[in-house]
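The complex appears here without one of its protein chains, the remainder shown in place.
What follows is chain A.
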Amino acid sequence: MMRIKADSDLCVGSGQCVLTEPAVFAQDDDGIVALLTDHPDDQSARQAHHAVTLCPSRALSILQE
């Protein structure tokens, strides 16, 4: 099962991940990434993967496909 990690120190709050897969990614009130789950289900996996590639500060990574 897919596992993802978000590094809030690297996050620049572009919101790309939230736009791409809101079932997995959110922003806190300060705009920093917050994971709603670190194990996206099969339905979300593809978009979560896309979100990781779009993150402009490489704050997101896939630990396990």
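Everything that follows uses one rule, which is that a contact is a pair of C-beta atoms (placed from the backbone, for glycine too) under 8 Å apart; a residue touches a chain by one contact, two chains touch by 3 or more; residues count from 1.
Here, contacts and distances are computed from a predicted model.
Asker: Leaving aside the chains on screen, match the unshown one to its UniProt name from "1-acyl-sn-glycerol-3-phosphate acyltransferase", "Cytochrome P450", "Peptide/nickel transport system ATP-binding protein" or "Isoquinoline 1-oxidoreductase alpha subunit".
Answerer: "Cytochrome P450"
Asker: Among the options A:Met2, A:Val18 or A:Leu60, which residue touches the chain absent from this view?
Answerer: A:Val18
Asker: Over the whole complex, note the residues of chain A touching the chain we left out.
Answerer: Interface residues of chain A facing the absent chain: 12-16, 18-20, 22, 27, 29-32, 50, 53-54, 56-58.
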